[in-house]
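This structure is in structure tokens; I'll ask about it shortly.
Note that this complex is displayed minus one protein chain, with the remaining chains in position.
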Amino acid sequence: MGLTRFSQDAGNSDDVLSVAVEQVKDPESVVVKIKEHLGEHFEQHYVKRKNRVYVTVRKEAVRKCAKFIFESLGARLSTVTCVDKNFRFELIYHFTFDNTGLVLNIKCLIPKYEPKVESVSEIIFGANWIEREIKDLFGVEFVGHPNPERLILSDDWPENEYPLRRRLIE
Amino acid sequence: MPETIIPIGPYHPALKEPEFFQLIVEGEKIVDVKMRMGYIHRGIEFLASKKTIHQIPVLVERICGICSHCHPTCFCQAVEDAGDIEVPDRARYIRTIIAELERIHSHLLWAGVAAHLIGYDTLFMYFWRYREPVCNLFELLTGNRQNYAMECVGGVRRDIDFKMSKDKILKVLSEIKPAILRLANSIAEDPVVKARMVGIGVLSQHDARKYCVVGPTARGSGLKIDVRICEPYDAYKEVGVDMKVFTEGDAMARTLVRIHEVLESMEIIGRAIDAIPNGPIQVELKEPPKGEGVGKVEAPRGEDIHYVALNGTVIPERLKVRAPSYVNLPSLTPQLIGHDIADAPIIIGAVDPCMSCTDRMVSIVDRKRNDKVILSLEELAQFGRKNKNPLKVRR
Amino acid sequence: MGLINLARKKSPWVFHFNSGSCNNCDIELIDVLTPRYDVERFGILLQGSIRHADLLIVTGPVNKQAAPRLKRVYEQMPRPKLVMALGTCAISRGIFDGSYTIVGPVDQIVPVDVFVPGCPPRPEAIIDGVVKALAKLG
Partner (left out) sequence: MNLVEVILSVFLFPGFIFTSNIGLFFAWVNRKILARLQWRVGPPIYQPWVDILKLLSKQTIIPSTAHKAAFILAPMIGFTATFVVPLMLPIVYSAPVFSFLGDLIVLVYLLALPGIALMVGGSASGNPYGSVGSSREMMLLLSYELPFIIAIFTVVAKVGGLSITGVVEHQIESGTCLFFTASGFLAFIAAFASSLAKLSLNPFEIPDAKTEIVAGPYTEYSGGLLAIFKLTHAMLLCILTWTLVTLFFGGLVVDFTSQVTVVASSVLCVVKLVGLLFVVSIVHGINPRARIDQTLKFFWLYLTAIACGGLIMVFLGW
């Protein structure tokens, strides 16, 4: 019993990945490129291991940085994590380079008294739900989100109350 | 033409799990989709902040019953990444074998459900029949048909005696392989199945990239995304994986990707059993790991990613779970628009949405909404009798 | 009445309600319909509409969103009604105990006739549960 239809259609040629532009192999060179692109907005970085790189950028540059990584470096946004650091929120954008398996974690810190950051949903459609979820659970406002209504919390959930946000001790 | 809203769900026979899709249709054509979540929300990320890193594998195993090996593996990988823990070789191989068996079980389960969605119950029964021996293998290897509880940070909890079980595994796999090929051909060649699946729910490569989809959904749209190849974890570097990519992007392409993966998984298991080394299955943790780590696993539905921040205690500071269905579900919007209502179940099904995974952290309490567009099932029922167009009445 | 009771026991139609379970119980429930267990031998059929059902099988720990719907589904069911709580979460909330969104277990929401423990319960246990539920018909 042959599997005729499958073997014909299965393509493994390299040109199928037409959208992804030039992917970079070396983690250091990725960091260098981002540094060049962002200039003063680049704060620091450390390479935890070959495939895990953490870069901290200023919150003003998040959108610019995401656009650069997604469109020019050809990475994919895996998810966005929000961590409550008591007086600040830490947003971590996990970008994946599908050729090399490099996970590039772009961190930015935003103050809790004014939790605002630029949205990347216009550039990356996949970030839409992710950002709405963070808005619901932590109250981080994504400026420029195309559809910032509630995704996961109910309508009778009280305003200014976020289930995963820590209360500050007064 | 007036717009009508057809609710699919939350409790609907096509969706074995509750979820609420609202198809806004003009006549028979879908013009917009609204999705609602939270029907299976259990607050897992909240619960994880109260449990130790040894308890969390048990918790994340219950995010989703179908990928109940991937989530614990992913969590353990994240912790191992944070604490620089080296997993013994034998443990890596055991993880690989269980993961691939799980992929076979999951894809056969999905194929059955997809056949059921287009009303082909005979095929559904056949696929599930051939899934049953795989469940037996799980029982033999791990002691349970589902929820295998094999993972722990730093290795696996139980050793497998491959001297005893090797023949059994290979025998079962060689028995179901010709049957799966036969069923696969009956899908690929049946004219009615083709009419229901070819060209249905097309997700272009451009959209696939914009929506950041993963797994078979991405590979059916021509994106080469497979964590097992681009960042080999467990024993995949040694045993090797072959990736099949289809460029059509329709429901049929995704089906074929999955069937190929089942066949490939069988090969991987064979190679892994041959090459498995002897040795310890677990490393002892001297002290709780510290730092942050990212774990990535290729679940049957795509890339599963866990982020964990550890502060030197056994209770993690933050666990973030992103299941593959969470990014695959939004991509339904471009797929559904322009199709018939009758195609909606198979389009939704072809993405293989795992609502339990997706809903692990959200919460909705009520569906009473004052929004003008969204009507509940009962409201629609009342309007249905008096007026064909509920929207008009509401506005 | 004897004949009617016999008929009810020989033809239990089942409606499945997922109130926030992790899928495992649901898979095992579908599994009992498939060739290896084939419960159509005993007249058990899975129905799509609650109006056709004799036995309501509830899986999961019942979260806030599912609770009112579970109640409504129970009310829509024609008499005589039987309810089965399937799996550890449905019986005691299981591992999800302590979460802010769980209001279950099932017997806090609707009266339950039979409990089937296990995470997930084996298909044989599910069939046994149906038999025990039917025994309640008298």
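Read from first to last, the chains carry the letters A, B and C; within each, the first residue is number 1.
The definition used in the following text is that contacts are C-beta pairs under 8 Å (C-beta built on N, C-alpha and C of every residue); 3 or more make two chains touch, one makes a residue touch a chain.
Bear in mind that the values here come from a model prediction, so they are computed numbers and not experimental data.
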Chains still shown that are in contact with the chain withheld from the display: B, C
On chain C, residues whose C-beta touches the chain left out of the figure: 3-4, 6-8, 10-11, 34-35, 38, 40-41, 43, 47-49, 51-52, 54, 76, 78-80
Interface with the unshown chain - residue positions in chain B: 6-7, 12-14, 28, 115-123, 125-126, 129, 190, 192-193, 195-196, 340-345, 377, 380-382, 384-385
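Note that only the chains that are shown with their structure count from here on.
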Centre-to-centre distance between chain C and chain A (centres being mean Cα positions), rounded to whole Å: 42
Between chain B and chain C, centroid-to-centroid distance (C-alpha), Å: 25
Residues of chain B whose C-beta touches two or more other chains: 38, 41, 43, 46, 363-366
Residues of chain C touching at least two other chains: 65, 100
Residues of chain B defined as touching chain A within the complex: 37-38, 41, 43, 45-46, 81, 178, 181-182, 184-185, 188-189, 205-207, 209-213, 222-225, 227, 230-232, 243-248, 253, 256, 259-260, 291-294, 296, 303, 305, 307, 309, 317-318, 320, 322, 326-327, 329-331, 361-366, 368-370
In the complex with chain B, residue positions of chain A that touch it: 1, 3-6, 9-12, 16-20, 48-49, 51-52, 54, 76-79, 81, 83-84, 92, 94, 96-103, 105, 124-130, 133, 136-137, 151-157, 163-164
Sites on chain C touched by chain B in the complex: 16-28, 30-31, 34-36, 48, 60-61, 63-66, 68-69, 73, 94-96, 98-102, 119-120, 122
